[in-house]
Structure formats: structure tokens, C-alpha cells
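Every protein chain of the complex appears in place save one, which is left out.
Labels A, B and C are assigned to the chains in the order they are written; within every chain, residues are numbered from 1.
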Amino acid sequence: MVVRVAVNGYGTIGKRVADAVAKQPDMKVVGVAKTRPSFEARVAIQRGYPLFVAAGGKVEEFGAAGLPVAGTVPEMLEVADVVVDAAPDKVGRENALLYEAAKVRAVFQGGEKADIAETSFTAGANYSAAKGKRSVRVVSCNTTGIARAVAVLDRHYGVESWDATIVRRAADPGESKKGPINGILPTFKIPSHHGPDVRTIFPHLNVQTIAVVVPTTLMHVHVNRVRLARPAQDAPELAQAFRSARRFHVFEEWEHVDGTPQVMEFARDRGAARPDMMENVLWAHGIRVDGREAHFFQAIHQESIVVPENIDAIRAMFDLAPDAEASMAITDRTLGISRS
Amino acid sequence: MVVRVAVNGYGTIGKRVADAVAKQPDMKVVGVAKTRPSFEARVAIQRGYPLFVAAGGKVEEFGAAGLPVAGTVPEMLEVADVVVDAAPDKVGRENALLYEAAKVRAVFQGGEKADIAETSFTAGANYSAAKGKRSVRVVSCNTTGIARAVAVLDRHYGVESWDATIVRRAADPGESKKGPINGILPTFKIPSHHGPDVRTIFPHLNVQTIAVVVPTTLMHVHVNRVRLARPAQDAPELAQAFRSARRFHVFEEWEHVDGTPQVMEFARDRGAARPDMMENVLWAHGIRVDGREAHFFQAIHQESIVVPENIDAIRAMFDLAPDAEASMAITDRTLGISRS
Amino acid sequence: MVVRVAVNGYGTIGKRVADAVAKQPDMKVVGVAKTRPSFEARVAIQRGYPLFVAAGGKVEEFGAAGLPVAGTVPEMLEVADVVVDAAPDKVGRENALLYEAAKVRAVFQGGEKADIAETSFTAGANYSAAKGKRSVRVVSCNTTGIARAVAVLDRHYGVESWDATIVRRAADPGESKKGPINGILPTFKIPSHHGPDVRTIFPHLNVQTIAVVVPTTLMHVHVNRVRLARPAQDAPELAQAFRSARRFHVFEEWEHVDGTPQVMEFARDRGAARPDMMENVLWAHGIRVDGREAHFFQAIHQESIVVPENIDAIRAMFDLAPDAEASMAITDRTLGISRS
Partner (left out) sequence: MVVRVAVNGYGTIGKRVADAVAKQPDMKVVGVAKTRPSFEARVAIQRGYPLFVAAGGKVEEFGAAGLPVAGTVPEMLEVADVVVDAAPDKVGRENALLYEAAKVRAVFQGGEKADIAETSFTAGANYSAAKGKRSVRVVSCNTTGIARAVAVLDRHYGVESWDATIVRRAADPGESKKGPINGILPTFKIPSHHGPDVRTIFPHLNVQTIAVVVPTTLMHVHVNRVRLARPAQDAPELAQAFRSARRFHVFEEWEHVDGTPQVMEFARDRGAARPDMMENVLWAHGIRVDGREAHFFQAIHQESIVVPENIDAIRAMFDLAPDAEASMAITDRTLGISRS
């Protein structure tokens, strides 16, 4: 079976999900939807994705730009088995009605509230929860990053509590309207929403998050303070635990990766179709272990980390793979995610 | 008695200390030392500070620039009772020998190791430790910020443990060579040096700090997770504890201070001689209290927070005031630091 | 006669104009208007400015914040001889009707179109044009910067043509919502609006401007290519022409002012009530003269350069001084603007 996937919203996440779907042996892109013509729409057409006009968009504008349009979103849904909703935050709520009416399954993103779907999802943590579901919500980039790391440490040591300071990038690299240009903005709500959001995956986890926004576009960085249930031996042991898991990349000190500028430089160097880091990024020399206390940094690429999770979500919904490992193995191989 | 104060090193800290000394009724500036002519040297002369050439500087260069020079550092020390060493990090170590030879007391900054002086110092925490001393080290900006806050919470509730994530500004506003321009750089050493440094003031405190560097110039921001010995009632009570202490400024939500850009805007608006924030800055709506757990943000103005501490250090060394409160009251009044 | 000045709009420009008015011997602040409570409103009250609620604002909100309100804008206009409109761009148009109805004279800012007032204005260029007028428009920061420089070179050499590339700061230091964080944004309209705007002051000038926006908050920088009517001797001669004019500050190479970070550091150092640069800033070593061709950089402090112009505009309207030089002398002395 080849699942027919539509992507509604062709921005940072949508365009990446479309490209990822196109690489899967068991899925194909039947359409992507955008509201207005842009360089991104032009690239979509060049890639051969049928282009549909999203709600609020005008067909004439695409015509004026010389971009052929295949129809509107309801028409796109007619030819799809599942739609990945990558519309702006909160818009998914409206779209959900449309999807239900069209009897098309749906994958939502973490900008929507948890109750929009039957389950929230991170492949490495609760793959089976999405099996056979008609709607699934892939949690947001920071939540995915935390959930993945929790899953690893929980498996190896058990996790008693998880405190994270989330140093957030203020805008994506392709955005030019958002600031701040110079300054740090605390997210005054303590705890930030990320903690409760992680509990949509790990309901009983004692997790607390606090966030600040900083003037950079590349990646988020988490400062993690974890209390384990059983002691770890040392930092290299913890590094190895992460290295042996899927979707983690651990840099060594001799690699001279001083921070997110060099992480993204590596992403550009390794020559994937996009310069993305779909892995959680850690530094072996940025881990400290003291018995049951573990402290470590991880960097999260907000633009791409949820992409493989969207793919696995679809696979789980349509039962295209026996289990998480089987699905993730296909996803990772096709997307060029190797273990470090 | 009017203590004669020399300032060796006339950069970010040195020039502010000189201006602060000039405002004290019981101190006067007998000289400031710089290595090379610059706009800052020109302003020093306009302020009437005798200008001396620091080690490594050339008298001719000042002459060529038309800046009158009063002599070299050894000559400056001859007319001083105490020298505030505001030389670049680690240079103070060498200078210390000079000061001893000249039999001049010395105040060092936090860029030097603790053993450079008889005691480390933060006025609100251990004023009496500096009484009568010949050498005192004012701890660094971040350490001062933590020590002040510890002192307040310790007095009100007792402090069991203190975890801080320090989101550091990468350069000062007047620097143009340092980066990063776009990116986050973890300080891989965990814990960062700030924790141990706080213990030069509070030897028995259970304190842990982790740091990241971000591309901004205005202020550091601390994310604090504190475990109190006795429960606090609620966030307003904690806010009040800080408000009633010296050198804290607590913003209210209606003031629309979203982050460090607006904090520094306030500093510019209130019309002090310099747009500085010598206070720890908190947000009333950025405090969370849950029994013995307290979480809060504080912003630290790296350029000025240690300035009043340098003044109080001198006053303690020369026994110019009966106690911390008396000294801080004079300092705060003369420097325009009011309670919020 | 003491002219009673109201300031409608208390943001970046409005608050500076209020402070400047308060320092004039022949003017006084009878009120400032804001739409919502904020730290800036609190400072206004502390300064003793009667605080009025601007259109769209709610009196209750000020009450809830504990800020005493003196009334609304119409009430403010009743006690004023002139109002300085410092509302957001384009809002002045609506306000103009209000001012007319109240029979109050008005000074508008450069964000409004030229036809909002009887004349556009830059003190050093066309002071007399504002004499006795009921409405005057002070041109925008970049236009003021150009007009001042044109006036100087025109006086000394005559100006045949003026080409400027305007490298614009993207946001003010106290703003945190505007970007870009990383990138350069051309202003695609060529020429940019600044050129035509300069012609509201110098109607026959052959001036062309092109602009780009860059991620900084401190100052604009102009790259000027000027063709003079008569040859200049050399760069020092040109530097001297600027130095001998009011409202220019020329740095020397030995001052180590590498760019706008150090210019604003100087502004902070020199100890004015605000760290502003109301002068056009040039660098003696950033001037090149080749006969009738002159190339030079100038930096323009977008937050403050129009402040003295607003003061002089009022003085011209009410005929408080015999000529430009007399008015500017008072303004410059009271605002601490000295010749470099």
C-alpha cells in the first residue's frame, strides 16, 4: 500500500514534510497547499508537487505569477488518505472540521492543543499509541527534543525529575520581520508550556521547563538538569546511551563545535538535501554526571526535528510497519539520519 | 577623612567606578590610568580626572593626540590611599605586586582569582568581611547578582539549594570585535565557574550554575530555581522581599517590560548620568512560588552592577561607615539607586 | 513669554522632546499624552509632567496601575499654545483636525507627509521658513541628517549633486518585536523616499538616496557621494567645515571609534541626561576629497537627532528668537550639544 499524503501549509515544516514523504517507499505526495505565490511555491512546482490553493488564498494570484494550480484544499483532500496539517498555529483547529468532513485522516503539529487529536506523538517514546488512529498530533520541536531524551534516559536509568531551561531562537532563518535584534526576553509564565506538553507523551513525568527567547535563528538550546532513578557511571556512559539511540548526534570535543553556528555548519557540510539536523544534538564534553544527577546541553533544530516524527506518525496510523524500530529504521535511512 | 582613590584601567568598569567615586562625600579620584588615547581618555580629561599612562602605554601617543598626561601608574600610586584595579582579567595578578610595593591598598575585580585578595566581597552579603582589609576582591557581575539574591532569600526563608542557568550576553555594547552574531554557545564546563565563585561569599551554599552565551550586548539573564528552607507564601511575597532590599528593581506586568531591551530603555529614561542598572532586575510576573520552591528570572547589567560594590568595599576597608546599611545608604543615594 | 507645549505621543521622540522642552527658558511642558500605562508613563509622572490619556487609551488602565491622569488629549490642548505631535506615523493626519479645532499650533514629525503642515523644517537649513507658522513639520531623522550636511557643504562649496546610501537600523534599542535578526533587507523602491523628502527643504537639490535595512538598533549610517560646485582642498578642510557648524561631531582616528557601537558608548560616557547623539557624526579619517568630489560617512542617531529641531521649530513659530543662530545657540546650550 502506498499512502497518499497531502500537506496543508507549505512553510518551514510543511515543505520539509513533503520532501520527506516523497522519499518514503510506502507514501507519496498528492498535493501541497499554499495561500499565496512565493519562491517556495515555485520550488514546489519544480519538485512536481501538485499545488493547491489554501483557504484564504486567491487562484488568480498564482495565475498572475505563472504558477499552475491543481485546485483548492477540498479538492486536494479528495485524493488523499491523510493530510499533514502544517498551517500556522491554531489554524489547525478550523481545518480539523474540514478533514473530518472529507473523511481524511490527519496529522497535526505541536502548535495545536493536545485535544485536537486522539493522541500526541513522538516516535521513540509512544509509537504504538498512534497505531490505527485517525488523528495524531506530533508534539512541537522543543517537546519532541525533550521527549526523545527522556525516552533514552528512562530506558537506561529511569527518570525521577527533569528540569530544563529552554533558550529559544527568536525566529527562523528565512523570517525577517520578527525580533528581538538585541536583547533577551524571558517567557514570564513559569513553568513554560513545554513541561505540560511533554506530559502528553509521558503523563507521569516530573518535568519543569522555563524559557527565554534570544536573538538567533539557528537552533534552540536546552540546559537540562535530570535526576535519574538509578545512578549513571559517568559522562561517557551517558554519551554512549544517547549515541546508541536513534536520532541523536553527539559531538566530540576535538570536533571544535563551539555552539549552534558550527552544528548548522556541519549540517550544511554533510550534504543532505537540506542542511537540517533532525537529530537531538549533544556534546560529549557538555555532559556532567554525578551519581543520579545528570546535567547536559542539547541543541534542537526547530525547523526539522519533527519531520521524521511526522513520517512515523503516518506509518503508525496506517500500520505500515510492525513497530517503532521498524518504522524509524526506514525513515532514518531514507532521510539520511545516521547514528553518530 | 577623604580617601584618595586611583583607578587603574579605564574601561567599562573603571570609568564607572571613577564616576561613582567622584560622587562620594568621603572619597576623591586622584587619577585614572589608560594604555592608549581614545574617546574615553578624552572624556576622562574633560571630567577633570588626572590621566596616567598604564603599563604598556606610550606617553608620546597621548601627546600626539593632545591629551595631557599626569604621569605613569607608579606615580599615580604615590598619591593614592587605595587603587581600584579594573585592568583586563588576569592582569590584576601582576599589578598586585606593584600595589604592594607602593604600600597602597587595592580593590580587585571578579576577573581575578579569589586568592588575589584577603576576601571576596558583596556589600549586601558580607560587608564586614572587608573591614580594615588591605585587599578586597569584588566578585564578578553574575556572581554579585547571585550573591545579592541569595542574601535576600536567605534572610527571609533560608536557602537550601540554588540552581541557576546563566544566559550570558556575548559582548558589551561598546565592543565591536566579539561574536557570535547568530548562534548560541554553551559553556561546556558544567558547572560553570559562577557557582564556586558564589561560595567565596557563601561558603556553605549548595549552588550550581550552568551557562550559555547568546548574541546580545545588553544584560545577562538568570533563570533561577531555588529551594528554600522555609516555605514562601506566594510570588507577591517574594517580590516584596526583593523590593524591600537594597539594589533590587522589580517591574510590574503593566509596565510592559518584555525583556532586557525595555530594562535598558528604562535605564535611559530615568535620567541617571549613565543609563545603567546597578540593581538586580526582577519581574513580579516572572516569579513562581510553590511552597519551598521558588523560580524566578533576574537580569544583570554586566557593565554596572559591581560599581556600588566597589564603593562599599573601599568604605569597609577604611572603616568609613559603621556597617553595611550605613555605607550602602550613602552609595545608593549618591548614585541614584532608589528602591523600586 | 513662556510657550506652553503639549506632547501628544510619548514614545522614542515624544519623551525626548518633552525633556528638551523642560530645559528651555522660554517653554514649558503642560502635558504629555500616552495610550497605555508603562514604565515610560511612570517615569513621566516622576518627572512631573501632567499625564493625559491619548486617543484609544483607557483611563481605568492608568488607574489600575496607580498612575494619576490629568485628563484626555482635548483637555491637554486647552492649556497648550502648541502641541508636538509624536504619535505613530500617519496618525498625525487625524490628530491635525483635533489641533485645528482646538486652535492650537502644531509641530509634526517626518513620518507624516509634507502637506500636513505649512512648511517642512530643519533649523540649520530653513529656520526662517517656520517663522510665525501655525503648523510645521520637522523632517525625519535621515532627512534631517542629510539636510544639515547639505546646508554646510552648500554654504562652503555649493552642492551640485548628492548621492546617499542609507544603511538603516532595523529597530530602536527598546523595541523587541521587530527584525530581522540576521539578514539585509533592500528597500526596493529606488530612489528611497528620503531624497524627495530632502527636497521639501532644498527644493532644487539634485539628491538621490537608496536604502537597505540591517539588523542593528543603534544608529543609521549614510555613505555619501557628493559633487561640489567648487573644489574642496582636502579632507581636513571638509572636516573643519563640519566641525565649525552646529550639530556636528567629528571623531579623530586616534579616538578609536570603529563604528556606531563606540559612538553610542561615547554618548553614554559624556554624561548627558540621555545617552543621545543629537549631532550628525562624522569621522575625520572617513572623508575623502578629490577636487569637487567628496565622499564621507555619517552616522545618524534615529532616536534623538530631530529633538533640537523640534525645539527650534517652536521657537521659530512663536518668534522667540531673532534668527536660526540665536535659537540654535539656546537649544544647543540647554541640551548639552557642544561643537567637537
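Everything that follows uses one rule, which is that contacts are C-beta pairs under 8 Å (C-beta built on N, C-alpha and C of every residue); 3 or more make two chains touch, one makes a residue touch a chain.
It should be emphasised that the depicted structure is a prediction, and the values quoted were computed from it without experimental measurement.
Colleague: Per the definition of touch given earlier, which of A:Gly259, A:Gly286 or A:Pro308 contacts the omitted chain?
Modeller: A:Gly259
Colleague: Tell me which residue among A:His193, A:Arg274 or A:Arg292 touches the hidden chain in the full complex.
Modeller: Considering all chains, including the one not shown, the answer is A:Arg274.
Colleague: Of the residues A:Ser176, A:Asn224, A:Gln302 or A:Ser327, which one touches the chain left out of the display?
Modeller: A:Ser176
Colleague: Applying the definition given at the start, please give the residues of chain B touching the unseen chain.
Modeller: Interface with the chain not displayed, on the chain B side: 170-171, 173, 175-183, 185, 215-217.
Colleague: Could you pull out which residues of chain A are in touch with the chain that's been left out?
Modeller: 15, 19, 36-40, 42-43, 46-47, 61, 64-65, 173-176, 181-182, 217, 251-252, 254-259, 261-262, 264-266, 268-271, 273-275
Colleague: For the chain that got dropped from the picture, name the residues of chain C it touches.
Modeller: 163, 165, 167, 169, 180, 182-186, 188, 190-191, 208, 210, 212-219, 221, 223, 225, 253, 258-261, 264, 283, 285-288, 295-297, 299
By our rule, only the chains that are shown with their structure count from here on.
Colleague: Taking each chain's centre as the mean of its CA atoms, which one is most distant from chain A?
Modeller: It is C.
Colleague: I'd like to verify one number: the distance from the centre of chain A to the centre of chain B, where each centre is the average of its C-alpha atoms, in whole angstrom.
Modeller: 42
Colleague: Taking each chain's centre as its mean C-alpha position, how far apart are chain B and chain C in Å?
Modeller: Here the centre of chain C sits 35 Å away from the centre of chain B.
Colleague: For chain B, what residues touch not just one other chain but two or more?
Modeller: Those would be 182, 217, 258-259, 261, 264.
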